[in-house]
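Here the complex is missing a single protein chain, while all its other protein chains stay put.
Chain nomenclature is as follows: A, B and C, assigned in order of appearance, with residue numbering initiated at 1 for each chain independently.
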Amino acid sequence: MFDPTDEHFHDECGVFGVYNHAEAANLTYLGLYALQHRGQESGGIVSVQDRIFHTTRGQGLVADVFKQRELDALEGDKAIGHVRYSTTGGSANSRNLQPLVVDTADGGLAIAHNGNLVNGTEMRRMLERRGSIFQSTMDTEVIVHLTALSRENTFSDRLVEALKQVQGAYALVAMDENQIIVVRDPHGLRPLVLGKVGEKGIVVSSETCALNLIEAQFWRDVEPGEMVVISPDGIRSYFPFQKQKRSFCVFEYIYFARPDSNLDGINVYNARKAIGAKLAEESPVEADVIIPVPDSGVPSALGFSQASGIPFELGIIRNHYVGRTFIEPQQQIRHFGVKIKLNANPHIFKGKRVVLVDDSVVRGTTSRKIVKMVRAAGAREVHVRISSPPTTNPCFYGIDTPTRQELLASSHTVSEMCSYITADSLCYISLEGLYSALNAKRVDYCDACFSGEYPIPFPNQVGDQQLTLLKESFYK
Amino acid sequence: MFDPTDEHFHDECGVFGVYNHAEAANLTYLGLYALQHRGQESGGIVSVQDRIFHTTRGQGLVADVFKQRELDALEGDKAIGHVRYSTTGGSANSRNLQPLVVDTADGGLAIAHNGNLVNGTEMRRMLERRGSIFQSTMDTEVIVHLTALSRENTFSDRLVEALKQVQGAYALVAMDENQIIVVRDPHGLRPLVLGKVGEKGIVVSSETCALNLIEAQFWRDVEPGEMVVISPDGIRSYFPFQKQKRSFCVFEYIYFARPDSNLDGINVYNARKAIGAKLAEESPVEADVIIPVPDSGVPSALGFSQASGIPFELGIIRNHYVGRTFIEPQQQIRHFGVKIKLNANPHIFKGKRVVLVDDSVVRGTTSRKIVKMVRAAGAREVHVRISSPPTTNPCFYGIDTPTRQELLASSHTVSEMCSYITADSLCYISLEGLYSALNAKRVDYCDACFSGEYPIPFPNQVGDQQLTLLKESFYK
Amino acid sequence: MFDPTDEHFHDECGVFGVYNHAEAANLTYLGLYALQHRGQESGGIVSVQDRIFHTTRGQGLVADVFKQRELDALEGDKAIGHVRYSTTGGSANSRNLQPLVVDTADGGLAIAHNGNLVNGTEMRRMLERRGSIFQSTMDTEVIVHLTALSRENTFSDRLVEALKQVQGAYALVAMDENQIIVVRDPHGLRPLVLGKVGEKGIVVSSETCALNLIEAQFWRDVEPGEMVVISPDGIRSYFPFQKQKRSFCVFEYIYFARPDSNLDGINVYNARKAIGAKLAEESPVEADVIIPVPDSGVPSALGFSQASGIPFELGIIRNHYVGRTFIEPQQQIRHFGVKIKLNANPHIFKGKRVVLVDDSVVRGTTSRKIVKMVRAAGAREVHVRISSPPTTNPCFYGIDTPTRQELLASSHTVSEMCSYITADSLCYISLEGLYSALNAKRVDYCDACFSGEYPIPFPNQVGDQQLTLLKESFYK
Partner (left out) sequence: MFDPTDEHFHDECGVFGVYNHAEAANLTYLGLYALQHRGQESGGIVSVQDRIFHTTRGQGLVADVFKQRELDALEGDKAIGHVRYSTTGGSANSRNLQPLVVDTADGGLAIAHNGNLVNGTEMRRMLERRGSIFQSTMDTEVIVHLTALSRENTFSDRLVEALKQVQGAYALVAMDENQIIVVRDPHGLRPLVLGKVGEKGIVVSSETCALNLIEAQFWRDVEPGEMVVISPDGIRSYFPFQKQKRSFCVFEYIYFARPDSNLDGINVYNARKAIGAKLAEESPVEADVIIPVPDSGVPSALGFSQASGIPFELGIIRNHYVGRTFIEPQQQIRHFGVKIKLNANPHIFKGKRVVLVDDSVVRGTTSRKIVKMVRAAGAREVHVRISSPPTTNPCFYGIDTPTRQELLASSHTVSEMCSYITADSLCYISLEGLYSALNAKRVDYCDACFSGEYPIPFPNQVGDQQLTLLKESFYK
């Protein structure tokens, strides 16, 4: 949804698929609905029946794109779906719809992809030089081209050959007329799980919360580097790629995933609470009340409260009707900004020493507004605690982030940031504290946005400016 | 928003008005946006400038009804607005838009009304016998007719004469070409507050949360039975009606109002927390975790947790994208019901003795589904605690409630209800506990929905069946 | 439809009704569709079943307002409908929807009205003084008020009492829970016909073309001053009003009605052809080709051609896709105006002496553009022939016309107009010629827009300026 004050990093996709279920498209629709937080710009479902690929894709929320008529048209017992977040407001959006559906020499093929390739632009140029044409700006089209170019005999072998040529993050659900193939990149950057639904149905999803909605049973995570082929011949697992260091995106725990999902066996809600508790331990403060910045800051604030013994209160109320259609009127007098979405309850803040818990600071402007609002509501002291380390580096693995220049933490010390947001104190959880809270080994995760240590090397040693250019697109 | 599992009582309106501000309509739009929880079916704003009444009214959320074009057309430094909830799905909705705008012998007149008249139908019949015609099913039209019929000299006197003939609940904002008049019924059943905005602007609102959004200063509550006339001659207060026992709707504290609003000086969030704490005191239970049914059960669950020392957890996650456009696909196999909206996080429930805190039980079907979902998520025991007394009687003062027959509590003991919803225990707060938590005297409130003690007598001593009929409408 | 070049007078309404047919609303929908040329701004249908009035009204074309869902909801074997043209672009449109539906002491009541009252404003003021309120700016609301105020015993008697108090033009279709009542004003200004449909169904319509579409049989015209009561007791005809000179609107023949309709027994297409023929006789010209201005000028051009022996050619092509949604782009360079809609085929015009036949000249700007376009297409001479006399006076009987000042003919001689539109010659049919062509007596018709002889006197002898004011409305 449109949110005038939202500075968060944004996930770029959620994927879902159902194999061997009479209501494949209906279940996919519900699955995408549960994954809506991973992408609100567009959605799509492709089903296949008797070699015919039925497609509905459109801009907007899942509930806007699909009505009964669209769902009814999506016949077949196999379906894959996709939700997408997109930053570019231009007309490219209408071209960048997923799942991609193409016709190839070997028949139809649909792919839904969460992630971003590091050598996507390079491969694109290579393919173009070879004579390929591109109709979107999505890396997914690169994968589809490479698959179609492969001379291997089976769909899975062709897909393997294609994926061996790319580097980057991908959680893929691909479908031809017979089978669904699920792949997670060797680093396992983006999440992907398998479940079982109905008597014989198999379901694949970015997160487990979508399994719950359709009353599917969680089966297992797809492993980094694993390809699972689900076909009339059964379900087979392969590890066709060179083994890589596991590097699961730690930010999924901090912000992206829904709190009722489990990622690699760790429940997100519990993880956030533990991070909050660790934050309380690392950066304690004498205060009267712990207040989350809703909604994403709630679990870590709760953990902070439980660990510190300082009471938790929902002192900031979020307007539930903030949506894409809201137009802030052109006021001569003032811009109401963050107040459109959030309101500080003076009865909670009056005269209090307050700890505000949030998950991240991106540009800092929203944090600054919230601190000011909270002071105007009567807070005596405002201590800001952030349940992630400072975000100093952009992501190139499928998350929409500002460029390095726009990230406040990339050019400011914590002390400078504290001044900027006008807080009495500002503390971030440490990288060590983060992994300690997750009870996890740092080596297994990607935390490049905090550390700048990118697990996948860039082609030709590009510098920061070029990294930024990598995010630009040909189309507008 | 459409909510497939929402059985709550529903407020029927929110009102707002701005006097003497260059951006009267813009501020009214923002005010209605902050009052959206009081009515999501339709919205409207009327402004007046040089005797011309500009009107935009429509079905849907405030953000859907008003775009820049509509706002631009609402010229003038005076405006009033209205949001409305409506149960009837029929075409009557398109006729029941507020504010009502009419032309009378004394000029134009616009009225926005929150509440319901007890003698509305009777007065309607009387007026019809006199030759009046009705174009809507709203009681507000009765008040407008009576105002137009009055032979008094001033708008305020005509409105007084009209209101003296009706009994019931009303929080009114009326506007003619020169002034805005604000009236609250002698019982003060529905809330209404005054604020100041800009240099000389006056604002009126159902709740204080709307003042906060536009950065208006809260001035004071409108008193029961008070009429405030805001005109170029200044602001004058009158008490033209026979004094009545104050009977403010106690359910506003329990569910209707936004937690960041203050009602008669009591903060709603604090009130809910205190009710939760009292509930913990009245109906303690050995448990491992306190879980609110989101979103309305959160503050009372927090109060219950703080009072009982049992940890509070957000174990049930609400899908933020539940909206009016969502179509649950026609599944051959199953109906997903409450899971569309709520998901129980198994990591929180597994093996736990759980206290579920909710604000009310209406028909009981949703509570039953939630208890079952929570058990399926692994809860060992499920104790339900309700932050209101059993709702045994319908409301006739402006709240949309089911008929008595549909209210589970009207025909079932608490023990029977506990069985029905399959909980291990079910407890409601007592009436005494409720007022104790509010630190208030019961005599000042209306709690007819719990007690059946209606503060305003019905004309001709009608029975329950007739009460039900009173809620029926002529139109479909 | 929106038409950037349309200067025509506009009919303000079409009415339709069906009694005693299982598909009353469906037939009414089709009827309104056939009457769409009489009003494109809004449409509505009311059906009644078991005392419940079902209503759908909305802005836009009939096909936009009614979808299957709306039609399905319009249950009952009686229905009335309305299409409306409206000039005011303001928000008053959303209030001025017809049929009006009201609740009165005697039950529900719906009215659809084509026409305009001469004493509407006066009666409105009188009713307001009495205490009545007005929610629209339509004269129809006056009639409804008067009906509701009547103390007569039957609906028909109440309606008669109401109509005896008003002067002006009305073709009315009224409906209560039992019957449909059809009335045409004593002058018979606007058309109204009866038909039979199905086994026992009765249908009423502004024009006969709508009977054809639903395969109803034309029965007869409603007579001026006649009231037809169609009820379970049968069909009864009354003449309750003082007899007046018949004054049927002659402009219906010239422009308003569809060519396949018959008005008072005269076929409109034939009438237009006869007028064209008479025009050829009155104002002959040596020319090579007769070209109609499409679409309304076609029959008279054909008549002109057949009478003169000069060949008829469709030399100006109309773009069929001109519609309300068309946005002419904001061009830096030029405004394409009439060319958006009409294109002159140079192959027809090159070197020719052309007679352009049109039905009227209102402001003259469009005629001027067309003449210029035709010259640019190569015409050697352009002779304009108009199948109506000069329109010098506004209409107060239900037709939307510009004020007198805006009517080119009110302040210019034919010679001056000819210069203005840059034609080689300009001739209008004479009043005598017009009636001669219709084979009719002038005394039976209203031709006030040509002659200024208004058949219904205005209250208090108002002057022209006041006449204009009569057209202004309270609301915007």
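Everything that follows uses one rule, which is that a residue touches a chain if its C-beta (ideal position, glycine included) is under 8 Å from a C-beta of that chain, and two chains touch if they have at least 3 such contacts.
On a predicted model such as this, the values are computed, not experimentally measured, just so you know.
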Considering the entire complex, write down the shown chains that touch the omitted one. A, C
Could you tell me which of C:N178, C:S231 or C:Q306 touches the chain that is not displayed? C:Q306
If the hidden chain were put back, which of A:E128, A:E286, A:E432 or A:E453 would touch it? A:E128
If the hidden chain were put back, which of C:G58, C:P259, C:P284 or C:G378 would touch it? C:P259
Touching the missing chain, which residues of chain A? 52-57, 73, 90-91, 94-95, 100-106, 108-109, 124-125, 128-135, 144-145, 148-150, 474-476
Write the list of chain C residues that the hidden chain touches. 1, 22-23, 26, 29-30, 33-34, 36-37, 40, 61-64, 66-68, 71, 198, 209, 212-215, 258-260, 262, 267, 269-270, 295, 298-299, 302, 306, 311-315, 317, 319-321, 323, 325-327, 329-334, 336, 339-340, 343-345, 347-348
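We adopt the following convention: only the chains that are shown with their structure count from here on.
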Are the chains arranged, by touching, as a line, ring, star, complete graph, or other? line
Would you kindly tell me how far, in whole Å, the mean C-alpha position of chain C lies from that of chain B? 47
From the C-alpha centre of chain A to that of chain C, how far is it in Å? 59
Residues of chain B that touch two or more other chains sit at none
